[in-house]
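What follows is one structure encoded as structure tokens, with my remarks underneath.
A single protein chain has been removed from this complex, and every other one stays in its place.
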Amino acid sequence: MSPPEGLPPMQYRYLGRSGLQVSALALGGWLTYGGHVENENTFACMKAAYDVGINFFDCAETYAGGESEKVMGEAIKKFGWKRNDIVVSTKIYWGVANGDNRVNNVGLSRKHIIEGTKLALERLQLDYVDLIYAHRSDRNTPMEEIVRAFNHLIDTGKAFYWGTSEWDADEIASAWRVADRLGLIGPVMEQPNYSMIVRDKVEKEFIHLYESTGLGLTTFSPLGMGILTGKYNDGIPADSRLGAAKDGFVTSWRENNVGNAEWEKKIAIVRNLKPIADKLGVSQATLALAWVLRNKNVSSAITGASRPEQIYESLAALGCVEKLTPEVVKEIDEVLGNKPAEMVRRY
Amino acid sequence: MSPPEGLPPMQYRYLGRSGLQVSALALGGWLTYGGHVENENTFACMKAAYDVGINFFDCAETYAGGESEKVMGEAIKKFGWKRNDIVVSTKIYWGVANGDNRVNNVGLSRKHIIEGTKLALERLQLDYVDLIYAHRSDRNTPMEEIVRAFNHLIDTGKAFYWGTSEWDADEIASAWRVADRLGLIGPVMEQPNYSMIVRDKVEKEFIHLYESTGLGLTTFSPLGMGILTGKYNDGIPADSRLGAAKDGFVTSWRENNVGNAEWEKKIAIVRNLKPIADKLGVSQATLALAWVLRNKNVSSAITGASRPEQIYESLAALGCVEKLTPEVVKEIDEVLGNKPAEMVRRY
Amino acid sequence: MSPPEGLPPMQYRYLGRSGLQVSALALGGWLTYGGHVENENTFACMKAAYDVGINFFDCAETYAGGESEKVMGEAIKKFGWKRNDIVVSTKIYWGVANGDNRVNNVGLSRKHIIEGTKLALERLQLDYVDLIYAHRSDRNTPMEEIVRAFNHLIDTGKAFYWGTSEWDADEIASAWRVADRLGLIGPVMEQPNYSMIVRDKVEKEFIHLYESTGLGLTTFSPLGMGILTGKYNDGIPADSRLGAAKDGFVTSWRENNVGNAEWEKKIAIVRNLKPIADKLGVSQATLALAWVLRNKNVSSAITGASRPEQIYESLAALGCVEKLTPEVVKEIDEVLGNKPAEMVRRY
Partner (left out) sequence: MSPPEGLPPMQYRYLGRSGLQVSALALGGWLTYGGHVENENTFACMKAAYDVGINFFDCAETYAGGESEKVMGEAIKKFGWKRNDIVVSTKIYWGVANGDNRVNNVGLSRKHIIEGTKLALERLQLDYVDLIYAHRSDRNTPMEEIVRAFNHLIDTGKAFYWGTSEWDADEIASAWRVADRLGLIGPVMEQPNYSMIVRDKVEKEFIHLYESTGLGLTTFSPLGMGILTGKYNDGIPADSRLGAAKDGFVTSWRENNVGNAEWEKKIAIVRNLKPIADKLGVSQATLALAWVLRNKNVSSAITGASRPEQIYESLAALGCVEKLTPEVVKEIDEVLGNKPAEMVRRY
């Protein structure tokens, strides 16, 4: 299957202040690969992504209990991609795939960071990943132990850069403080949830880190679990991901979120975004993804895909970014009603 | 052999301030494995320990002249345990198993730390241990040489954490001072003798180290060479370890300790503890072990076992800890008569 | 083919303040090896160079798209030279040979420095190079990332020394500042363009670096792309490199340089140097190369060669250096009219 004609070219952005360039769109293995998407489908999506210029493939030891890493590794091998042409990541915290789930397979102890990465690389069939993330913070492990262990991975050639996922700003700043004191490398990137409906961390909490540490963002859930596409505006279709899920994360997310007051409030907002999308001549999904990409602190927006078409569609957002003029952005902010107040620097 | 029903669940504790979790009870190879316990028996004990949730297996290069490491390594291999599910330790100081006992096989020279660990790993059939201990302090080797050599083991992937055994508080503090100056890793844990009848080091000497360095303890001899079980209250039974020993450490220990005034004083104390154990409805052994576990600075209490039943029995102590109310603890202290005075912080 | 009799002996110079000695003349693979010079010819040139005492062979990942490294590696293997008898270099920046030219194959990200070097060593069939250069500066990558990555190569045994090529003085000073702060190794050598007609960087911009950082120079283009040989004094011969080039770097250089006012000015200068060469009894090429070698900050002047004779000819320059008395140097400077004013040290 060939990409349709007329797609905008891929953009590449530096990962924060580092010298690494990642495609503005990344393909992620969360909720899809190794899980409900059949392997042949995963291969097709990865090939489509590579062919349109996506170079960043995101994974985690916990995705589908390790199966996401396995199928991604298979695809890389199958297509014979040169290692230097792609940026592969994984994340360490929940080592569900690594053992019998005994105590030290979860968290950021030196033991789990090193053992978990070793096992992840075996599943990926790679000698190293480009990016290794601490998938969550672990307040029970000293920051010095965490910083040292990720530097050990870099020093022993298992990764080029390390970062965090869903850490608080003070935790990231603390990691840099430890790294600076010891002459070690601090976290280069953070992977937060970021979309029109989840924006406080990226636009307020992290705001001083971009300048002080050069933090780059690889964001996930640009479409807010699908709600920003507008496909749930009139209820949950039975064949949608939320509608079809039988168990696992999506099912419990549905039970905790869909239908309550918060959900209805979000649906109302999404409905009000439709006229803006229509005016720009794009789908609501394209508008939502373009809105994420308009943020210069976002190095890469990670999207999932269960069909190649979804990858081609997401490319449209790159072409839409320039349509987000200050006036349009202001109009969107008024609908969203959640723009954080400007931060004042006090120190 | 299956564990009996109704055993309390295993508890896991952080090893001091580190991010590693060890089972509150550990299985140790001292005096047993590779020595007078037959290998099949060792295998049975290790399996029983693993099955009740013990994840920490403690050894040393000197135990049974290296045979303890060999049989532990055999067991790990035989049962196919995942490396990330267990915490394995060894200790370096007396390299009796390593050579012809020429000078550099004892002590903490860089040569012996590195060579001894290499040989220990070969006996264990492992690529690394989780914990590596300096089995004693060595005042003839500069602290900087010791700290550097243990960091070399960590940097080259031979161990995740290093610690000490039977070091004095000033030696541990000195190791941290050297480590801090050089930006290296200090000792995370200490392995002291700790029981109702040996408590000064843990409860007095180390008291400031817990906060200043995050020191964790893996303690040994919780039953005071058996005396706290009450089994010697009426003399030394011929089939007990003390009674049956024909040579080696136990025999010489017996000669130096059993029957003298100090011994009789201890026996009197143990007899006076019996009413308390009876009141709580537990054996004296359970009371003694629970008393060790009640100390929050104890990350893991190492016990030996020559039969699986002993492991099941030790688990009872975990259920007994909550019975040690402040009133009971006070009552025990009055019988013991050895509670250290509170330390005053002067600097 | 044996070298002619009467050649002056090779000279060896320390590479800046380092302990490494390089031959004052080096053989470079730029524009020649792996490109338009046939492999057998390359082998002959390398053997001739080795036989007259040249120990430094210079290459880059980008030369001839990786073919220069391959043919140099073949030659080293073919002649069975001992690894410790030669100094081999390569340069990392343009990884054109490494992939499909996707984004991270160019520049000085940690990813490209490490991956590019790995692939260069494979092409060279070597475990390590002696010298590894950053082939250009990369203002988009933090200096700390660059300095750390080159130190990683040294720490992991992939190179002995690192340096720069065509960096500005402030960039080199900045690299040293970062290295000093982190206790790492700074760049030992710089590879600039240096000849009678290109001298500002070497004689003015870098002037304080020689003393403050011990910078050594391995210079290229001593003959100014051939113009200083005098062979273009009467037009471009059809069988010269400039005349024969059909495509690639030389062709575009010709289009941008030959025939314009700047070119005519240079030709006029070269014509005026002829009487000086005649007076010294040497060719213009010999004079130009000797003039480069007279500079004590030049550790090695890299020359290309497409025939062994060219190597023998370049040796004559070594014998000519002593003829460059202060009076002759002054006379040359008057013809060149480009001697930089003396730098005043202000800090």
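We just call them A, B and C in the order they show up, numbering each chain from 1.
Here is the rule we go by: contacts are C-beta pairs under 8 Å (C-beta built on N, C-alpha and C of every residue); 3 or more make two chains touch, one makes a residue touch a chain.
Keep in mind that what you see is a predicted model, and the values were worked out from it rather than measured.
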- prompt: Among the chains in view, which touch the chain not shown?
  reply: B, C
Query: Any idea which of B:His152, B:Arg254, B:Arg294 or B:Arg307 touches the chain not displayed?
result: B:His152
- request: Identify the residue among B:Lys77, B:Lys111 or B:Lys265 that touches the chain left out of the display.
  value: B:Lys111
- request: Among C:Leu7, C:Ile185, C:Ile276 or C:Leu336, single out the residue that touches the unshown chain.
  value: C:Ile185
Task: Touching the hidden chain in the full complex, which residues of subunit C are there? Just list them.
output: 12, 14, 17-21, 55, 82-85, 87, 130, 155, 157, 160-161, 183, 185, 214
- prompt: Hey, which subunit B residues sit against the chain that's not shown?
  reply: 95, 98-100, 102-105, 107-112, 114-116, 119, 138, 140-142, 145-146, 148, 152, 155-156, 182-183
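As a working rule, only the chains that are shown with their structure count from here on.
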Query: Think of each chain as a node with edges to the chains it touches; is that a line, ring, star, complete or other?
result: line
Message: Tell me the rotation angle, 0 to 180 degrees, that brings the C-alpha atoms of subunit A onto subunit B, to the nearest 5.
response: 90
Statement: Per mean C-alpha coordinates, the chain lying farthest from subunit B is C
Query: So subunit A and subunit C: same face meeting same face, with over half the numbers shared, or different?
result: different
- request: Could you tell me the distance, in whole angstrom, between the mean C-alpha positions of subunit B and subunit C?
  value: 63
Field: Numbers and ranges of subunit B residues touching at least 2 other chains
entry: none
